[in-house]
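Right, one structure below, let's go through it.
With one protein chain withheld, the remaining protein chains of the complex are depicted in position.
Order of writing sets the labels: A, B, C, D and E. Residues in every chain begin at 1.
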Amino acid sequence: MIVTARLTFSAAHRLHNPDYDADWNRRVYDKCDNPKGHGHNYVITVSVKGKIDPETGMVIDLKRLKDIVRKQIIDRVDHTNLNEDVEFLYGVIPTAENLARSFWAQLSPAITEGALYEVVLQETEKNSVVYRGEDEE
Amino acid sequence: MIVTARLTFSAAHRLHNPDYDADWNRRVYDKCDNPKGHGHNYVITVSVKGKIDPETGMVIDLKRLKDIVRKQIIDRVDHTNLNEDVEFLYGVIPTAENLARSFWAQLSPAITEGALYEVVLQETEKNSVVYRGEDEE
Amino acid sequence: MIVTARLTFSAAHRLHNPDYDADWNRRVYDKCDNPKGHGHNYVITVSVKGKIDPETGMVIDLKRLKDIVRKQIIDRVDHTNLNEDVEFLYGVIPTAENLARSFWAQLSPAITEGALYEVVLQETEKNSVVYRGEDEE
Amino acid sequence: MIVTARLTFSAAHRLHNPDYDADWNRRVYDKCDNPKGHGHNYVITVSVKGKIDPETGMVIDLKRLKDIVRKQIIDRVDHTNLNEDVEFLYGVIPTAENLARSFWAQLSPAITEGALYEVVLQETEKNSVVYRGEDEE
Amino acid sequence: MIVTARLTFSAAHRLHNPDYDADWNRRVYDKCDNPKGHGHNYVITVSVKGKIDPETGMVIDLKRLKDIVRKQIIDRVDHTNLNEDVEFLYGVIPTAENLARSFWAQLSPAITEGALYEVVLQETEKNSVVYRGEDEE
Partner (left out) sequence: MIVTARLTFSAAHRLHNPDYDADWNRRVYDKCDNPKGHGHNYVITVSVKGKIDPETGMVIDLKRLKDIVRKQIIDRVDHTNLNEDVEFLYGVIPTAENLARSFWAQLSPAITEGALYEVVLQETEKNSVVYRGEDEE
């Protein structure tokens, strides 16, 4: 059984790899490399897999799951600049892929009923990523 | 190949375990334990997995799949109180998890082309569960 | 300039006019008259009309508008039974129309920057009502 | 007859009035005043009102309307920082209200079939504004 | 008070004015003039304005309103080719504008509680029209 919570946050970011020159960055990231940044309303969907507790009828209380996501992620990234304001993202190029993997790392140890199963991060109506911890170790 | 039908129903429910006292229930279910109930517009998404029939180009006629879901689920739960009005839910605490598992039990034997693959039950924009029959026997 | 805040709440209700007999109620309200109730995820959209304050660039701070809607409406109706739990709805048949008009009456005096322009109440994906205070006096 | 086109763009912004001190700005704009900005996926909905041309059956070709909105708005604001990168927004505090009014000023003269009727700007799922040119002169 | 019902239908159409030659049609309608047609999932939103009946708490029973829309519109246009299969559309170029006006003409006399206020026809996520009977006589 998988239970899923959907939350949102708004943030600015810029895609830029400082190890490469301006040309490389413009070619790879195009307008996402705009020096003064741009931004998104992100939708984060966090899924936890586990057995139903027969006493409560729940895998994990969705209210508690949302509190965890708020504490570990939303409170630290909402209304920020993801390149500069968020400690656990220092040195991370804030692509949707890297964000999803970083969010997984923040969430996974905090979930103690069931286990983190999937983080979906939607950047726009058209772009999203799914991370299930595959290449973690 | 997986085919998916999305249907909706509206129902009242109350989360309450009669084996425990008022304090336990308030602590576990908070305002979901409101004695006179509250309610939701549920979205149920039913997926069937199978091979494409080369003559029809379909795994299962989605019209027939929706008829099955309506007969087995919607007609019995729509505009009801899930705690009191639905025979196959007597004694079940109507959390999204328990509902999804009960709906699976009603749907699975009724699907004879392909096999039931997944039941997704969305309780609100923010809360949903996915059940794939894992812990069934 | 109109600014609009969208909030949600979940509640149970039953459509029933106690001045009429069971037949009349069943004919008028059909399954919405189910004695033990049913429920919805309501979406309330509140619009305020006014001039832009040149110092803030805002008609009304949307955060404050949402606080007002939460205090006047959401905190009093969320996870309740609209027929029995809400003081300002006693004696009101909780149709979407009546709810929208009652919500307007709760909101209008509380909005002191700009003026309440519109209350939209969506009961399901398919049903909604719009109230602009027309027949108020 | 009103015809409506929906487009989207992503941008960073910061709400800050330089005529006031840090305290005022924090009090008025709260976390929207974050110095390094935050961002949104904006949805802009542009409506034009006019008569149906009996030869084409259209008020204005929606393809042409979308080209106008792209040229006048999207190409200039998408993937930018609204405080720093957009010439027609210099000196404008980029609240949704001010943006909608500025967008109206850019769009209105460019629409020559029918007349601009309404600009809706949705900043998040929960916040939006509607501008119909009321206080223009 | 305005009450609104949302329904959907799926249909094929081709935009083409037989009074003009192929060049004119290609220039005006571009790929919408594809000879073998294309199609859409249309969303029709019908609004009725009236006073709340104090006995029922309703302007018009939304179930009855949806029955009217189904009988007058959906049953006649769903899963059809709008250029060829629908009697009340013969000779009408099926642009969203013309469809909305034709649907208004079918709906308006059938609504006897309250009065038809608005027909919104959404052709795609990006294109829609609103008709309020303005240029009728």
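By our rule, a contact is a pair of C-beta atoms (placed from the backbone, for glycine too) under 8 Å apart; a residue touches a chain by one contact, two chains touch by 3 or more.
The structure presented is a predicted model; accordingly, all values stated were derived computationally and were not measured.
Under the touch definition stated at the start, the shown chains contacted by the missing one in the entire complex are A, B, E.
Contact with the omitted chain, checked across A:H40, A:H79 or A:R101, is made by A:R101.
For the chain missing from the display, the contacting residue among E:M1, E:C32, E:V46 or E:L89 is E:C32, taking the whole complex into account. The chain not shown here touches chain E at positions 8, 10-13, 31-32, 34, 36-41, 78-81, 83-85, 124-125.
Contact residues of chain A toward the unshown chain are 15, 17, 19-20, 28, 30, 92-98, 100-101, 125-131, 134-135.
Hidden from this view is one chain, which touches chain B at 1-7, 47, 51-52, 55-59, 61-63, 66.
Everything below uses one rule, namely that only the chains that are shown with their structure count from here on.
Put simply, the chain closest to the centre of the protein, by Cα centroids, is C.
Compared on C-beta pairs in contact, A-D and A-B come out with A-D as the pair having more. The copies chain D and chain E differ by a rotation of 120 degrees on their C-alpha atoms, rounded to the nearest 5. In terms of residue-numbered contacts, C-E and C-D present the same interface, as over half of their contact pairs agree; the other options in B-C, A-D or C-D do not.
The distance from the centre of chain A to the centre of chain B, with each centre set as the mean of the Cα atoms, comes to 29 Å.
In chain E, there is no position where the chain touches two or more neighbouring chains simultaneously. Here the chains touching each other pair up as A-B, A-D, B-C, C-D, C-E, D-E.
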